[in-house]
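One structure is given below, represented as structure tokens, and several questions about it will come after.
Heads up, one of the protein chains got dropped from this complex, but the rest are sitting where they should.
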Amino acid sequence: MLAYLARRMLLAAITIWAITAVTFIILKLPPVDFVDAYVAQASASGASISAAEAEALRAAYGLNEPYIVQYLKWLNLVAHGDFGRSFEYGRPVTEVIGDRLWLTVLLSLGAITVTWTLALPIGIYSAVRQYSVGDYIFTFVGFIGLAVPSFLLALIVMYFGLRFFNMSVGGLFSSDFALAPWSWAKVWDLIKHLPVPMLILALPGIAQLVRIMRANLLDELRRPYVMTARARGLPERRVILKYPVRAALNPFASTIGYLLPYTVSGSIIISIVLSLPTVGPLLLRSLISQDMLLASTTILMLGILTVIGTLVSDLLLMWIDPRIRLGQLK
Amino acid sequence: MSEAVAENRVAVATQRQLIWWRFRKHKLALISAGIVLAFYLVAAFADSIAYTEPFDTQAARSYIPPQPIRWFDANGNFHPQVFALKGKRDPRTFKLAYAPDPNEPRDVVLFAHGYGYKLFGLFPTDRHLLGVSDGKPQDALFLLGTDQLGRDVFSRLVLATQTSLTIGLVGVAMSLLLGVLLGGISGLHGGWLDLGIQRLIEILRSIPTIPLWMGLAAAVPNTWSSQRVYFAITIIISLIGWTELARVVRGRFLALREEDFITAAELCGASRLRIIFKHMVPSFLSHIIAAVSLALPAMIISETTLSFLGLGLRPPAISWGVLLQDAQNLQTLGLAPWLLVVALPVIVVILAFNFLGDGLRDAADPYG
Partner (left out) sequence: MADPILSVRDLHTHFFADEGVVRAVDGTSFDLFAGQTLGIVGESGCGKSVTARSILRIVDRPGRIVSGEILLRRADGSVTDMVKLPADSREARAIRGGEIGLVFQEPMSSLSAFHTIGNQLIEAIRLHASLSKKQARARAIELLAMVGIPRPEQRVDAYSFELSGGLRQRVMVALALAGEPRILIADEPTTALDVTTQAQILELIRSLQRERDLAVILITHDMGVIAEMADDVVVMYLGKEVEKGPVDAIFHAPNHPYTRALLRSIPSILAEPREKLATIAGSIPHPFARPNGCPFHPRCSETLPGVCDTQVPATVQIGERQAAACHLLSGKTA
């Protein structure tokens, strides 16, 4: 068990390192380096930046030195919580990102909760009542969920919401609250706005997990231990919920590791379409205006949070599977 | 007796026949194969099926709603017609508004002359599947309406199909190359190389990919030509797909290495290359084909998404994502809901690929 734990931790550490490397590459990709972009931006908006100031920035990021030194300098700054300034907003990057990161986390975790609470019972139902009308309906909805790209789904929902219900599904806050400081009323406003984007975000995951759960459970239902449980005189409901569902949950639980990155990715896209105040629109905007410190910090933070989330889900998996706990499975 | 015959038939059938027999039973997959084929035919003959030059703008034709073909004339005879566009001045505002005029019917004809293009990029021609008998099609034929700049949505959709479907194919080909190479090395060599590649795949799969691809795609310079952007985007999306393919290939190699017939071939003294290409590859080719047809829709979604966000292909290139970008704005959608029609082929093609891939995957294990 300890070996498993250590292995997971090490993998997470390597993954985080890989993310910093890729983030750095993205930071350096634009042909114009970010200090020049900053200077150009500033002079275009009328403010001017002294040559000394620009030079200080260059020195801090080691822009005149080899890439490896630049990477290490940047890594050192980031490790100390200094993510630099957004050139477009003229404020520290962390301040610009602010609440948006937590709203992204909230939206993603909410969507994952919805995914699990819906996918589990639907998957069980579809397997136990294979080829029933309900099974066919869920399979059909599942295929739609798989086939419609999330931005398209958001677009279609938005269009139909406006057309037939005269309801705007965009945003996470009403206009009264968008800029207001946090209060209970604002939280309540957020809760009212969350379900629709959460469902849109959850649908592809639900479709996928229902398929996995249904297939797993159909496999498990054929196993002899189900027959022996039945032969002991257990009621059918308990036979299914205690044994095969428990076994089918296992491969299911390991998909959560992939569900999180998938959902975070999805949240970026649907946030852009539905103009939700998450990091999604911010990332797109910063990428288009080549505000690279803001963009790379966003990518870095999303990546690291996802890795942490995946690690937590792995620990969860270890807790529910006795075979891993007792060191039978590597 | 018939049972014995059937049994013999199964016993002597080749692997390929068995797969085909199993696949044939999968009705949905069979239909999907037809749909996919039809889409690729449209892609191959895109310019012949389009009837209006897809870049031809004309303010007068802005936001014309879809116009149906009228199959029968006033006397009830079969006589397909459309109405030509005519400007009318509003008596109060004096603004000139264009609308199809019932008094100006035009005959719809097959294989009509239209704008000039090169079929398959080789044969210059100006024949198109549809056209109108007198006058230009762009003044009368609006099967799916027009966009803000007066470009015909149907013709643009057909050309977008060509772009989006081929970008998927090229992307898959590149992922396949990466996947087979790395997966094959991983499965065959084993040891530390396998471990390294496995970890690489695990890492790649635990990172949220969209922000990364957005970051990479945003770095494609604005000054690049359409072809270069197309190529860069293809490379970026192929980086998404290879991990899954590598996983499948590795799994197959590992499973096959343990098979008795491989051991038998080894004991007979067959060379390594002979074993790989004569014994192993044929027995998992069908799995690869299935994995590819499941990877294709992911590629198409990636391209469509990136282009939709403005980070993929950019106008004047035409792809499903680029067309959907026009439908991004709610005001536009209220004014011209038909722009959303582009969603339909996207959904249909992705569904068809998924069903096809499922059917192929089931059929790939004829003894399973």
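By written order: A and B. Residues from 1 in each chain.
Quick note on the criterion: a residue touches a chain if its C-beta (ideal position, glycine included) is under 8 Å from a C-beta of that chain, and two chains touch if they have at least 3 such contacts.
These numbers come from a predicted model, not from an experiment.
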| item | value |
| --- | --- |
| Residue among A:5, A:118 or A:234 touching the omitted chain | A:234 |
| Touch list for chain A against the chain that is not drawn | 223-225, 227-236, 242-243, 246-247, 250, 321-323, 326, 328 |
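Criterion: only the chains that are shown with their structure count from here on.
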| item | value |
| --- | --- |
| Cα-centroid distance, chain A relative to chain B, in whole angstrom | 27 |
| Chain B to chain A touching residues, read off their complex | 199, 202-203, 205-212, 214-216, 218-219, 221, 297, 301, 304-305, 308-311, 324, 327-328, 330, 333-334, 337, 340, 343, 346-347, 350-351, 354-355 |
| Interface residues, chain A side, partner chain B - complex | 11, 14-15, 18-19, 22-23, 26, 29-31, 143-144, 146-152, 155-156, 158-159, 162-163, 257-258, 260-262, 264-266, 268-269, 272-273, 283-284, 287-288, 290, 295-296, 298-299, 302-303, 306-307, 310 |
